Each structure stands twice: as C-alpha cells, then as structure tokens.
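The structure that follows is given in the form of structure tokens.
Here the complex is missing a single protein chain, while all its other protein chains stay put.
A, B and C label the chains in the order they appear, each numbered from 1.
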Amino acid sequence: MVDMPGHYCGVVAMALTSDAVPSLKRALRVIQHRGQEGAGIAVYKDNKIQSLANVGLVHEVLSGQRYNEIEGNYGIGHVRYSTTGRSVAQNSQPIVVTSAIGDVAVGHNGDLVNSESTRERLQNIGWAFLTTTDSEIIIRLLVNELKEGVDPVKAIRNVMHQLNGAYSLVIMIKNRIFGVRDPLGFHPLSIGKLDKGYGLASESAVYDILQGQFVRDVEPGEIVEIFPEGYTSYPTNSKVNSAHCMFEWIYFARPDSVLDGREVYDVRKKLGMILAREHPVKADVVIPVPDSGRAHAIGYAAESGIPYEEGFMKNRYVERTFILPEQSLREEGVGLKLNPIKSTVAGKSIVVVDDSIVRGTTLRKIINLLRKAGAKEVHVRIGCPPVIAPCYYGVDMRTRDQFIATNRSIDEIAEYLTADSVKYTTIRDVEEAIGMPASKLCVACLNGEYPTNVPGEKCRKQPTLDSFEEDSQQ
Amino acid sequence: MVDMPGHYCGVVAMALTSDAVPSLKRALRVIQHRGQEGAGIAVYKDNKIQSLANVGLVHEVLSGQRYNEIEGNYGIGHVRYSTTGRSVAQNSQPIVVTSAIGDVAVGHNGDLVNSESTRERLQNIGWAFLTTTDSEIIIRLLVNELKEGVDPVKAIRNVMHQLNGAYSLVIMIKNRIFGVRDPLGFHPLSIGKLDKGYGLASESAVYDILQGQFVRDVEPGEIVEIFPEGYTSYPTNSKVNSAHCMFEWIYFARPDSVLDGREVYDVRKKLGMILAREHPVKADVVIPVPDSGRAHAIGYAAESGIPYEEGFMKNRYVERTFILPEQSLREEGVGLKLNPIKSTVAGKSIVVVDDSIVRGTTLRKIINLLRKAGAKEVHVRIGCPPVIAPCYYGVDMRTRDQFIATNRSIDEIAEYLTADSVKYTTIRDVEEAIGMPASKLCVACLNGEYPTNVPGEKCRKQPTLDSFEEDSQQ
Amino acid sequence: MVDMPGHYCGVVAMALTSDAVPSLKRALRVIQHRGQEGAGIAVYKDNKIQSLANVGLVHEVLSGQRYNEIEGNYGIGHVRYSTTGRSVAQNSQPIVVTSAIGDVAVGHNGDLVNSESTRERLQNIGWAFLTTTDSEIIIRLLVNELKEGVDPVKAIRNVMHQLNGAYSLVIMIKNRIFGVRDPLGFHPLSIGKLDKGYGLASESAVYDILQGQFVRDVEPGEIVEIFPEGYTSYPTNSKVNSAHCMFEWIYFARPDSVLDGREVYDVRKKLGMILAREHPVKADVVIPVPDSGRAHAIGYAAESGIPYEEGFMKNRYVERTFILPEQSLREEGVGLKLNPIKSTVAGKSIVVVDDSIVRGTTLRKIINLLRKAGAKEVHVRIGCPPVIAPCYYGVDMRTRDQFIATNRSIDEIAEYLTADSVKYTTIRDVEEAIGMPASKLCVACLNGEYPTNVPGEKCRKQPTLDSFEEDSQQ
Partner (left out) sequence: MVDMPGHYCGVVAMALTSDAVPSLKRALRVIQHRGQEGAGIAVYKDNKIQSLANVGLVHEVLSGQRYNEIEGNYGIGHVRYSTTGRSVAQNSQPIVVTSAIGDVAVGHNGDLVNSESTRERLQNIGWAFLTTTDSEIIIRLLVNELKEGVDPVKAIRNVMHQLNGAYSLVIMIKNRIFGVRDPLGFHPLSIGKLDKGYGLASESAVYDILQGQFVRDVEPGEIVEIFPEGYTSYPTNSKVNSAHCMFEWIYFARPDSVLDGREVYDVRKKLGMILAREHPVKADVVIPVPDSGRAHAIGYAAESGIPYEEGFMKNRYVERTFILPEQSLREEGVGLKLNPIKSTVAGKSIVVVDDSIVRGTTLRKIINLLRKAGAKEVHVRIGCPPVIAPCYYGVDMRTRDQFIATNRSIDEIAEYLTADSVKYTTIRDVEEAIGMPASKLCVACLNGEYPTNVPGEKCRKQPTLDSFEEDSQQ
C-alpha cells in the first residue's frame, strides 16, 4: 500500500538508573516509521520536566545544543504523524504542563472519538485550549483530577472513564512513569527490560535494538507503572473483548515486531500463503510492491511454488511522495520511485502482491509500469480485505469516497486497476493469519461495525463500551 | 546605557477594512527595539484566529510561506524581549486559545507582580499551565470569565481586578479588538487612526511610519475597543495617580515617540541641559555614548556652549553584545563595537554623556578607551539618577547587587569608573524634564518606593493600589 | 556489501528542443545512488553557460530561486561521491570555465591514474589550479587545445591522449554536447532518445524513468556528440580489449539498468544461482543482506530450492551510516539499522547472501545479530570473489590493509566472521554471469592485474594502454 494515507504515532518511556535521553532517542528511531513529521522527548530531573520537541525526523529534532543539555533518568518520547491543528510547533508532543503537584507530561498514540464533544463540554465551563490536540484534553483532564494526596492511578482511571476511542499513553507525573492502554487495546504498547531499567514502547522491536528483553504487552485497560527496578500493574476489572487494530499487523508495525503475541512478518507471510491457496493463478513470477508487500509475496511464492522475484527497483533517494505539493508532481513521484526490472517482467505472467489497497491510484500506475515493461498478464493479490469504512481511531482515512472498494465490485476494481485479476483475503483469513477471532480485533474499516459508539456509525455486536463504563464500578 | 540589561516588549493591534497582516508587520518593525528575541502576529478570519510567532527578528519571523498565507482584517502583534520559560517556542506571543465563545488572543507588555501567587492559586484548583508566561495566566483568567452572554469588557475588567503589576495588553476576542492599560499606566499604549481603520501601539512612532495619525494615549485603567470606523472607550472610575515608568522616556522608547504627551527626544535633551546647568565643567568637547546618550549630549552641549562632537565610531555590524555566550567574548564585544575618534579625544578634556548607568562595567571600558586614546580629563554626566532598586514591572533588573550605585558614594562610583567626575540628575530633574510630578511616575528603581504592593518592598506614599480595588465598585 | 567504502559518481547530458533543466534534475535523481554528497547542472543559453552545484542530495541542491531562474535546452549534470579536496563547494561539478572560444563545462565519472603527475607537469610550466579535482585538469587541458578554428573532437581526442585511467565524461562546449568514454570503457555511459531530443547518462534506467528509449552504450574510446535531432559518433580506431569495471554489475549500478548489454539484476541473480550450484549447503532458509544481496539471494533460493525469506528489518529512517563521525557511533548505526525477524531466524540453518565483502566488519555484526536471534547455523555466500587489491579507477578502496581477504584463507575469514561456512564466486563465475571474458573486464581488485600502467602495480597480460597510444595514429 504505497499510497497509505498515514501512519499514526508512536510512544516510548523509560525509567533508568542513568540518563535516559540517548536511549529514548534510539528507541524513537526504531519506531520512526510510525510518525515522520514530528518528534520529542520529555525528561525529569531536579523536580522539573524539560522537553525538546519539534517538526522533523528524530535525528533532526534530537540534536544540537538543547539536546546535549537535556538529561534525566526518567523520560517519555513521541513520534508524530498528524499535523492537524493551527500551529505545528505548539502541537508537538510530549505535551508538558506545570500543576499543583508538579510537572506532568503525556505522549499519545491513537484518536479519541469524543474529543470534540469533550472539548466543548470543558470550554462551556470556561476552559481555554492552547492547542488542538487530543493530548491537551487528556493532560488537562488528568491534572484536574490530580490534587494533593490523590493517587495518580486513581486520577488516570478517572480520566479513562471520560475518554472514548483509541489511546496508548505514556504519562510522566513528576518522576513517576505510567503506561496506559485503552480498554479495547486498539494500538500496541509493551513493557521491556533494559540494561539499566524498564521501558515502555509501541513496538517490541525497540527492546531488540536496545539489547533489552521484551517482557509482555500492556493489557487492554491496564495501567502500568515502571521503575528502574521493575513495574507494577493496575489491571482493569472490565471484561470486554479487545479490539486490536488489524492494520497494525497488516501494514503499520515493523515486520520484526511482535504485537499481542503475533509476529508481524509471520502474519503477513501467512496472508500471502492463504492468498495462494484461495486464489491460485498460473503465472511465471510473484513480485511484491516494494517494500509493503514483500512478506506477503514471499508467502504467496512459497505456497504456490511460483518463483519469487524483485519486479521493481525502488529509488530510496526520492523524497517522500506525500509531501510533494501538487498532484502532478506527486504522480511524477511514483514514476521516479519505481522502475520495472525488465528480465523479471518482460513477457511474463506476473502475480503482484501488496498488503492492502485504499485509494488504488498508485497501484494503477504500478500496473501500468508493468504493462509498459512487457508484462503479459498482471494478477493482483491483496493481503487485506477491501477497505470500505472510515477509521476514527487513529488511521488517517476519514471519508468513504476515498476508497476504491466503495461502490465497486471486484471486477470493477480489476477494470479500474487494469489488472487481469484482483483477489483479496477475507476477514476470516485475517482471523486465521493473526490467530485471533474478529471479535477481538477492530475490523471496522472492513465491515463498518465499530467497537465503540461513533455518532452516525453502526456498533459491532460484541460487548461494546461507550466510555469504559463497566470499569467504573471497580 | 550600552549595558542595559533588557528591554520589555511591545504590542500592536489593528482593525482595518483590508488585510492587516502587512501593516502589523510594518508596525512591529517600528517597535522592534522593544524586543528582538521573538515576534508574532495573530489575525482573525472566517471565525478563526490564526497565528505566526517564533524566535527571531520581525522580518525573519514574518516571512516565508506561512506568512504569505495568513491574512485577516483584524489582528494583534507582539515583539518579545524575555526568554524566560522552559520552551522558547511555546512561550511565543501572541498567545492564542480556543474557547466556548470562540478563539481568543492576547499580547502582553509588562510584568505582573502577582503572577507566581496567581499561578499557584489556580493550580491548586486543578489548572495545568502549558507555558510559564504571564500571558497564559491572563488569557486563561479571561476565558474563565468569558461565558456565552457575558460582556467582554466586563470579563476584561474582572481579570484586571486579579492582576497586580504592569500590563499593556492587546486582546482579540474573535474579531473584537481591545487595548488595556493597567490602572497605573506603567507602560505606554496609544490609539491611532490609519488609512483603512484604527490601531493600537506601544509607541506613537508607529502611526508616523504607517502614515496615520496619533489619536491619543490609552488612559491608565482604561479599556478601549477599536473598529475600522473608530473606537469606544471604557474608562476606569478609579481616581489613583498614575505610575508611568520614567525609563520609557530615558532609555526604552524611540526618540521620535510621544508618550503621555511628552516627546522622548525632547525629554532627553532637557535632561542634558539640566545636567549642564547643575553640573557644569570646563571641558573641550561634549560627546555621547552612542547611540543611547546622543540626545542628552546634544542638550548638554547646547546649554554649556561646549562643542558637540562624535567621540566614538560605533560598529553596526557587530552582532548584539548580550547574546555572546561567554563573559570574555562579551568584553571583547565592547572593544569591537566602539573605537575612539582621535581628533576628538586626544589631548582633550571630555564630557561624556549617557542616559543612565546600571552595572557600569561597559562605561568603565569606554572611559578606558578614551584614556588610551589620549583624553586629558573624562567627566561623566548621566541623564538618570542612580538606579538602586530592582524592577518588578518589566525591566530586566531584578537584584540589587547588580547596580553600581548600591553601596557606593558618587566618589566611589567615579573611582570605579576611573572618571575625573561623575554627576547624575535627581528625581526632581526627571520631574522637570518629563514635566510630570514623581507622584505620577514610577521611580521605584531610583528610590525603592513601589507604586503597588510588592512583597518585601516599600510602598510609595501616594494612593496605592493592591490590585485595582477601588475600581471594583464600578 | 553494507560497508561498501564508496560509490563513484554519475553523469547525464541532454540536448533538447525545450528547457532541459527539469529533465536533468529527474535524470540525476535516477542516478542519485552513484553519488550522494554533491550534485550540479550546467546549462547553455544566450551564448553563456550557467551552473548550479553544491553539496547535498539532488532535490536539495536543485531547488530554490536559482534553480527556478536557470534554464537552457542544452545541459549536463553530475552527482558526486567524493569529497576530496580543500574546499567542498569549489570542487563541485560540473566544472565551468570561460575561454577564448566561449564557455565550457565538464562532468567526470572515474579516477585518473596520472592526475598527480599531470598536475605537476602543468604546474611546472606555470599553471595554477583552483581546485584539487581531476575535472579541472581535464577541462584546462581541453581549453588549452581549443583554439579558434580547432575542431572540438580533435581537441577532445588530444586531451584523451594525455589521460590514463577511468573517465566517462560529459562535455559542453558552448552549446555542443559530447559524451566521452575512456579507451577501456571502465564505467558505463549510454545514449538515449528522449521525448524532445537526445541524452547521455551513466545508467540506462534514466531513459526508462524519463519515458525515453535506450539507444546504445557509448563504446570504449568513442566520442559522441548529441543533438536534439540525433547523434554523431567519432569512434576510436584503437583495437584494445575493454576493461569494464565488474563492480558496476555486482554492486554499484541499479538492478534495473542494462550495462554494455547485460542487465544488472540478471547478472546478480545468476551469480546467486552459480553460488547455489557450486557451494550448496543444507539449510532451512536463504536470506539476503538487505538491500545489496537481494537479487543474489533470490538466485540462490531459486537454484537450491531452499525457501527465500526476509531475515532482517531494515530501518530506512536511520541516516546513512558512513556519515556518522565516530567509530562507536558507526557501530551503533548498524545495530540500529538491521534487526532480525525472529520467525525467519530462530532455530534455523541460514544461508545469508551478499554481493561482496570488503572489510567484513559489518557482515560480522550481522552474523552476530543472527546468532543472538537464535540461528542454528549461518552459511555465508558472496556473489563476488575476494577483493585483494586497491582500485585506482574510481572506487574508494585504496589500501590493501583494509581488505578482509588480504592474508586470510577462506577458513580464517569464516572464523573472523564467526560463520559456519563462507563461500565466494570465482572470476570464472563472474565471467559466466556477466557473459564476458575477464579479458574484457577490469578485475584488478580481484587479481591485482591492472589494465593500465599503475606505478608499483602489475599490468594485466592483455594488450594494455598507457595512455591510449595506439589511437594516436588516427
């Protein structure tokens, strides 16, 4: 899915016995793919939280004089995709505030469904908001609960009752660091042991690269506090099904990460194998759309016995397509980025495999490139079922009219793409590859049934939460 | 006073029938001397306030793509001196918030005496602060008062009752623009008519350069609303004496500005003439410390009949002294900036005139340069009485131990400076030059008597306000 | 070969009926992999040559005001790897000079063996050199030949007689554009037809992406002049064997390029297949070192029947390893860049395939990563024979002591790398894969026999040229 409309965000946190700043930077670079538009850290030292955040890649933002000066054994970090909001710099994360009980910082991955209504409710009692982020809503609700003597965990729990949607949070209250995952566990968050302490991170690959050990995922609805010596769990007593975003495995996360017990590469390869079983085709070669379809294509090739080949050279020096300002330039961008390899393509029947299709405009161009390079047949195999409904939980696809699969049959899609055939997996296949029933996944973008109340949309049949109500009896 | 420890800030506002952005930029450049570390504007259009603010000079911040995009007929602007606070970018002004009744923006010139206690009071009821500025305190108090149906003027008045200190404010509530001057009128704020509407500005020179007309000063305690067609006044009914900062005439403001009815150049020249009358000396030439002492020196020369000369070449390409990181470099900076003109200095008895002395370290170096260049005698004449007490209202001189005049007699000062004589004006002289009794000025840094309650400091005898209480009966 | 010490450079040229600047930029982006440290173009208009060149990537250098202003239907371009020389900006290419017969520009890919002796010879007759580049030597020799009435082709030929080494040149003499390839054809250069004219480029992929057609390679020793309407050939009458750099196929060029009739991807895949035939091993998976070993690994997997898998996640957001200043940081860089995929690696016998080994330090770390991730066995297969001798023709490997294969047996290499086995291809295999006898290739880095005279090194047995002497009878 080379035209994926947007990643979400990523978070990390660390409680160490030595300066956490270099480790936070390394960890953020590991999850840089989750957000390339902004980065930041906040660290605690001498009773104060200091932060450094800006637009740019991690190694750009976390450098220079300020980076060299800032230090602290406790800290959180954030990479950001979204640029919503009036002032880019003011909306950078982690967000940091001063409060009666000291400095507080928050980093957020996900989208709240009720952010607008909550903002309105708070404005109506006289609150002014300096940013347009969900994070400010969360941190100011939190400080409003945090009074002298109030247990931070209780305060966090009270805030959770007011939030509807997806949130994997890292929270620093003075030098206490908490990880929070929303009751449905939309996006990942995991605990790891590092050389000098404990950490939290959106993806488990962080612990590999920092030469630590993955400990376990934070459970849906759970609050975890980490220390240099270990961690304490404050689980929810709510008994609802989870709603893990299936896109994390299919597209967003790194292949080398393990999310809620399932390795991403393995899930993708299995989807490719399922595609080969369910949608076989006589062809000469299997090629991926680089790099998103590679694991799926390897699976398809292994299962089908058709040779795996690289069909395209991808130019890594072309700046990212989506930042090109005009449509004409963006289209040029695709042509500049991918070029067919003639010996693979010319005169061949080709199976081209990708992880998913959203708009389909780029895939159409890719097929065109293959045709021009002499492909005899082009069969498209897609690891993800058709996307037909918007996401309100953190993926930047908000309107139905952007989807190729809206109001098009499979044949019409093939016609639009100029493919000889197009085949998708089913939700059933996704369940099989991930090894988890759809009732524990969020597949709202595939079937239009949302795991929380979304105004104007249908709720999924399974036990639903409006805002974590069942949990409020605890 | 070439070692002046810091300017305050400056504000402008405009309500026009056409785009205000270019005029706001020009106006801010006119008052750039009031703050060279940051600049910003906020403008209203289509029911939203958009802003552009950053560290840097006006022409640096207000340029580029974002500057070209932003527009609106109503807007406010700010230049900033201070860099207090954890995050430079987050503390930029104007500060803008969203609220129940729409977007609100504020620009602030001055310092609150009670900002820490107010911040603490508000944190104790659960408020979180995203910045460390007085401006956030002011804007959030304001939004807390601004509910549906509440008169903005009433809301502003209620906020004023909670503030103690110096504040010249420009406030934009959606597309309504207000100017506010604290009850004692510490810092200037004036109303002007422009080609396409009305404006507010810290200094009257703005209207000259924008080819408009100065209308009048905002009165102490007054709230003014400007429209493209005119303005409405909401005066205070408080009957306290003003406390205009005398430093505005002596050092801060532009010579070509007229503040509360008195032209700055004229005040400075008169102080020089008074010095000549009260502290005559037999000398060959009168020279200024460039550029701050020029008008005073011209007055001294005119009154004394001693020829006026330029005694120094000032290198305008040397970057500003105060931003040099190390003390050794800073001292080099002075030597690099000023060089004596031999024909003026060699073998001469010299009267060197400056506006004021704070630390005296630079003046000492200047005298040393004159001696080395062959000056026979060096007589120092200073337009301002000795500074002996800190300022809490916006000038960056907060501790007594930085003042040369603390615990030194006039003779000891001369000895420290290696001058043949040093003479100051008196508070009485300042009254005469400005044409206003000390009871209507703030001379707290000269006599240690503060016009508002400052914890640990003495109050001036004249009717004092703790926080504008008399006004609260209105 | 993730620790490859350096690419060379790349050149393009165009003669069009419309502005060539946008096409030159696109073409340079296609060959950006050949040089990421500098870029530039020179174009002819109104009897003048204007240029824009600087350090940085193509899209960084070719942007901004100057880029928008510059135009011309005739132009040449260059991407640069090397940063030798005192002043980075002064050494940028294309180099442009004014001369008696007008402006002249040159872009150069390759290294001269006799640059130092030529420079010395010219300095001894009073010449001063403004840069430390080979390009200045070439362009000044050229202008020295170019007098009123002299045929440019004759002048170029005379310069060629003075050069010993590798040079693919694009030359612009006023608005006449020439492509030149040294008599041995070390580095590629090809002719292509574009929509609005003709072009020259280091790699044929340029014509694919600009939607033109590859016409043919420039022959060794040939001079070609291109026009908007076609091209003219000035072949050499020398009858020596070529010495095409085999590294172009093995590592440098894009997989989708076709060099001297052989597609790069296909050569690499064949080397992988040969490795599988000659060095089989019982294993569970074949994985590439991403991205350099991918085509070789696909070949190995196809021939051996062992499944192809991705064994590493490569972090594309990590800035390029080689620009990290300190060795400790560089080592960190590798760990940050590659992370094993557990499901592929754990408990498996692995064949890891790469294109070549130079120093071996990175490969050693890669094997270590595989071991830690649970690999049972690690068998290394390398598409290129051992590198044992320096290159003087454009590849940045100049000293023997940097090579892992110097003074080490295959077993000792395996021991150093901590691999269970290490196998290389032979020069014979390289001949087979490329489909060309070694007598037509430069394999000097593999056998120490150089195709031109290099002081202190051995000459290859085949007909050798000192400086293109045979050709001088023409």
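As a convention for this text, contacts are C-beta pairs under 8 Å (C-beta built on N, C-alpha and C of every residue); 3 or more make two chains touch, one makes a residue touch a chain.
Just so we're clear, the structure is a prediction, and the values are computed from it rather than from any experiment.
*Asks:* Please identify which of the visible chains the hidden chain touches across the whole complex.
*Replies:* Visible chains that the missing one touches: B, C.
*Asks:* Identify the residue among B:55, B:153 or B:302 that touches the chain left out of the display.
*Replies:* B:302
*Asks:* Hey, which of B:55, B:153 or B:341 is the one touching the hidden chain?
*Replies:* Of the listed residues, the one touching the omitted chain is B:341.
*Asks:* Pick from B:21, B:139 or B:258: which residue touches the chain that isn't shown?
*Replies:* Considering all chains, including the one not shown, the answer is B:258.
*Asks:* Which residues does chain C use to touch the chain missing from this display?
*Replies:* For chain C, the residues touching the absent chain are 48, 50-51, 54, 86-87, 89-90, 95-100, 104, 119-120, 123-124, 126-132, 136, 139-140, 142-147.
*Asks:* Provide the residue numbers of chain B that touch the chain removed from this figure.
*Replies:* Chain B touches the chain not shown through residues 26, 29-30, 32-33, 36, 57-59, 205, 208-209, 211, 254-256, 258, 263, 265-266, 269, 294-295, 298, 301-302, 307-310, 312-313, 315-319, 332, 335-336, 339-344.
One rule holds for everything that comes next: only the chains that are shown with their structure count from here on.
*Asks:* If you check the contacts of chain A and chain C, which chains show up for both?
*Replies:* Of all the chains present, none is in contact with both chain A and chain C.
*Asks:* Average the C-alpha coordinates of each chain, average all protein C-alpha coordinates together, and give the chain whose average is closest to the overall one.
*Replies:* Checking distances from each chain centre to the full centroid gives A.
*Asks:* So, comparing C-alpha centroids, which chain is the farthest one from chain C?
*Replies:* Taking each chain's C-alpha mean as its centre, the farthest from chain C is B.
*Asks:* Find the geometric centre of each of chain A and chain C from their Cα atoms only, then give the gap between the two centres in Å, rounded to an integer.
*Replies:* 39
*Asks:* If you average the CA atoms of chain B and of chain C, how far apart do the two points sit, in angstrom?
*Replies:* 63
*Asks:* List the centre-to-centre spacing of chain A and chain B in whole Å, with centres computed as mean CA coordinates.
*Replies:* 49
*Asks:* Multi-chain contacts only, two chains or more: what residues does chain A have there?
*Replies:* none
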